[in-house]
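Partial complex: the chains shown occupy the same locations as in the complete assembly.
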Amino acid sequence: MLEFDFSPLVESWRFLALGLSVTLGLSAAVIVSSTVLGVLVGVGRVYGPRWLRLALTFYVDSMRAVPVLVVLIWTFFAFPLAFGVTLPPLAAAFAALTVHVGSYVSEIVRGGIESVRAGQMRAALALGMTTSQAIRQVILPQAAIRMLPPYASIVTMTIKETAVSAVIAVPEFMRSSEVVSSQSLRPLEVYTVALVVYFLLMFPVARGVDRIYRRLAHLGRS
Amino acid sequence: QEPPAPGQSPRIDNIRKSGVLRVGMLANPPWLFENTTGGSQRWEGPAWVLVNEYAKRLGVKIQEVAVSNDTKIPVLPTNQVDLTLAPVAETPERLAVVDFVLYSKQSLCMFGLASNERFAKAKSIDDLNDPSVTVAYLVGAAQEPWVKERFAKAKQRGQITSNVVPVDEIIARRADAAPVNTFAWIALSRKVKGLAVLPKENNCQDSNEKSQPVGLAVNKNEDVYRDWLRKVADGMSGPLRTEELRVINDKM
Amino acid sequence: MTDAANSGRVGADRPPVILYEEVVKRYGGFVALNGVSARVHQGEVVCLIGPSGSGKSTLLRCTNALEAIEGGRIVFEGQTLPTPALAAPVRRRMGMVFQNFELFPHKSALENVAIGPRTVLGTAKAEAEEKAQALLVKVGLADKAASYPSELSGGQQQRVAIARALAMEPEVMLFDEPTSALDPETVGEVLNVMKRLAEEGMTMIVVTHEMTFARRVGSWVVVFDKGRVVEEGVPKQVFEQPREQRTRDFFSHLSWSG
Amino acid sequence: MTYDWSVIWQYRGALLSGVGTTILLSVLTMAIALPGGVLVMLMRRSPIAPVSWLGAAYVEFFRNVPAILLVYWTFYVLPIVAAIDIPPFTTGLLALALSVTAYNAEAFRAGVGSIRQGQWNAGLALGMTRSQTFLKIVLPQAVSRVVPAIANNWVSLFKNTSLVSVIAVGDLAYNAMQIRSQTYRILEVLTALAVIYWALGFPQAKFVDWLQKRYGVKE
């Protein structure tokens, strides 16, 4: 039975904190961009012309089929070959995660929109609104509230997926943990702490969104 | 050594034009040590000294590109970096894809838990080549082909990670023995108690197992560029050795 | 339509606000409207009655160009209705009230009433809200302006929905079973508001199962069955001397007399 | 860079065996996580506070840690702190099953929760006991509503099996990494990996959509 020694973690706390801040920053950026992408794709899949719906469906289903790890490494290596531009690891991770998470967001957006009763669209149109006014003013705000609980899972999923970007050496928390573990030769301690840190990061997000949702739910119930 | 004149190496011309030298970084002490505990300097070690010399002579800045065990070689053919500074050992497999600029060497030892019967009863590294023994190695590292050949009779476990030493495999008794280079062993034995090493003589420092040169890697077929890098490295062998010893003594 | 068919019809001399000519609507193979001809004159309260599934709601949705028709035509103020995609300008001149209220749950009562003028007419916020408040007063909900739909009873929600439709100053109001989703006790408050509207001269088409309302407030009753007009006439005639067997059948199902 | 796609054919044996392991691992994981999910869901619904609290804690924990760390931790740390030693495949199976159980429990809970209170009352009013009502009335209805969510979990699981590669289980991702490290044909290998996952996963995703249409909650 071995003793645990957490001192390398304590000594490297600044380095780890830097990694954590990259994790948080990357997660936040990916959440924002994939939300924008997801809303566009989701709205396109519900209201778009047929060819667009087919194309977007193909994109979404492909993303659901392929592990994020593969998307990530592929983006990192294929992008320079295809476009002749190298992407630094952070940018590659941002792009790959946005494309991947965005497809999941779009599914939620689509579900949210479709769960709003058809009568709401009719009521808006009956007032003389155009379809796009109705979508923006009536359908999306309600869909947004209904989307909150699954959206919380998306946020936690995003945080988890940023951890995978360690494979292309994005200097986020997982990667800093790897560096500290490999130089201090204390992987067990480091990864145990990482497990706890990730939990502490995600749990409040999930609970917090849940609480907000409970307060807002009635505004989305038509 | 003056860098080759313009027109001789497109790579050097590009580096000069962009003003940056793109360098793939991954810690691997003692050659490249990453400071994770604060302090003024992020990187130390002979590799870092060497790359600074390159940058100075070319009159450009260093642009760090983080790499992992999975990406340190492939970033070269895909032209994401101008050189991979992350210390890499020269192997025949790698030589098919990249060229090396060598400035050091390493040998391997095998370590295990002192309390592990299968490891404790082995007198020499050869005794580990036995069906009852499980040997761990790092997938994608230079040790991989060596382990597969040297311990052909043993059970093998390849670990996919950016670790330098598969110490978790040993501590968790997932494997009985694993390779470690002579320098890392010094640090390992100091930091993790209860380990033992083979060969036992002189705490494994004289091991000749899998002696192989270590250095940095560049894309293949860029001979002018590579040759200039090699000349500079050869000219600095003294200072590089000193820095290597300093890191071993101070940092590991 | 012969003059005889319009006997006793008030306002039949005026030009029709809405004219249905052989309107046909299909859903896949199912014929929901099977050649409907009818007219609505200015100031009339036309009540549509008939069994479930007979096509009453469908006719209202087509009237508001929420759905395209497959045959015949609907003329509104002398103009044939455009296809749904181009109908926004027409729709803003008709008010529509739905069975399930369809208030916007994320907006307060006041915002629900103001959103039409704000979004569609570009009315300034202050002006739209002032007018909305006046309409809430009119439907007896002056004190509920800040409440959200989830905080209102069914009857209150439906009155907000009426105010919302009125905010666009429509030339005609379409009601689709406005009281059938309500608690029996709150039906009255909504019918009272509708009655007052009728008395002010609003042109209205009302799909309803409230026979008392049709009889007392309606100025013309149209009986539907299987996507067709079975009978029409002034309420007194339709309710007391129905000409058609199908009308009598419908009435006999409707009121339980044990 | 030139491409050499022959490596894919050359290593087809390893890739196929990886596919086999991936499928086997997914099937076994689900086989554990389905009853496991029901069990945890029942715990969460238990009237005994500590039991339901335990169920909730279980779900929250396993949904809020990266699976890759979970796999690592179960494999390397658990044997040390608990002195139990589980072979790699079993460990991967265990870690995945623990995590998928949490997701399944949530799916079941949502399914059971979506059944109106009135259905409970109707069963009880006939004189059924609570457990009879649950088994005969609520559960059968919940199951069909849960099918799409479970199918979705299945698709995620199928992809997440790639995470067990960190503990050297010979699944598709691990074998592909091995081939890559031996040939340095990273783009070819990764492309093949993506294509294989896509070819296996795409039909599954479509099937889930179909299930959703057929059995999804409509109310």
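Chains: A, B, C and D, in written order; residue numbering restarts at 1 for each.
Following the convention adopted for this analysis, a residue touches a chain if its C-beta (ideal position, glycine included) is under 8 Å from a C-beta of that chain, and two chains touch if they have at least 3 such contacts.
Note that the coordinates shown come from a computational prediction; the quantities given were computed from them, not determined experimentally.
Taking the complete structure file into account, the protein chain formula is A x1, B x1, C x2, D x1.
Please note the rule applied: only the chains that are shown with their structure count from here on.
One simple way to say how far apart two chains are is to compare their mean CA positions; for chain A and chain B this gives 35 Å. With centres set at the average Cα position, the gap from chain C to chain D is 52 Å.
For chain A, the set of residues touching two or more other chains reads 2, 73, 77, 81, 187-188.
In chain B, the residues touching two or more other chains are 70, 74, 78, 161, 168, 171-172. Touching chain pairs in this entry, ordered by label, are A-B, A-C, A-D, B-D.
Those residues of chain B that touch chain A in the shared complex are 22, 26-27, 29, 33-38, 65-68, 70-71, 74, 78-80, 161-165, 167-168, 171-172, 184, 187-188, 191-194.
For chain A in complex with chain D, the touching residues are 1-2, 61-62, 64-71, 73-74, 77-78, 81, 153, 156, 159-160, 163-164, 174, 187-188, 191-192, 194-195, 198-199, 202-203, 206. Chain A meets chain B in the complex at residues 2-3, 5, 11-12, 14-16, 73, 76-77, 80-81, 86, 88-89, 166-171, 175-176, 178-188.
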